[in-house]
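The complex appears here without one of its protein chains, the remainder shown in place.
So, chain A:
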Amino acid sequence: MVTNITNLGRSGLSDWLIQRVSAIILAVYAVFMVLYLLFHPGLDYATWSGLFSQTWMRIFSLLAFISIAAHAWVGLWTVSTDYLKQAGARFAFQAVVMLAIFVFLVWGVQVLWGA
């Protein structure tokens, strides 16, 4: 059982589930965005901003951004614990990752509701 204090999920099983649920949400979001852009070859600003002014799209996007935060944390935490053997370097890396995730999340919220 994983008892590492930097593991936010507090258990490997919980990380496993978080990774899969967030993966499915991100897969659906990625497929949606790719298909949307493919089917709108001459996309203009009005259509594009119109899409993101819809409440469902903002909810869908925020769900995806939160999933990115969770997915990236579990993934990069796993990678860092596998390859960074020196505790100080590993903690520093994880701190930078956490800060970047926080910035992306706040940035994403601002893009969706700001301006």
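As a working rule, a contact is a pair of C-beta atoms (placed from the backbone, for glycine too) under 8 Å apart; a residue touches a chain by one contact, two chains touch by 3 or more; residues count from 1.
Operating definition for what follows: contacts and distances are computed from a predicted model.
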| item | value |
| --- | --- |
| Chain excluded from display, named as in UniProt, from "Succinate dehydrogenase cytochrome b556 subunit", "Rod shape-determining protein MreD", "Acetyl-coenzyme A carboxylase carboxyl transferase subunit alpha" or "Branched-chain amino acid transport system permease protein LivM" | "Succinate dehydrogenase cytochrome b556 subunit" |
| Selected residue (touches chain absent from view) among A:Tyr36, A:Phe60 or A:Phe104 | A:Phe104 |
| Hidden partner chain, residues of chain A it touches | 20, 23-24, 27, 30, 38, 44-45, 48-49, 52, 68, 72, 75-76, 79, 97, 100, 104, 107-108, 110-111, 115 |
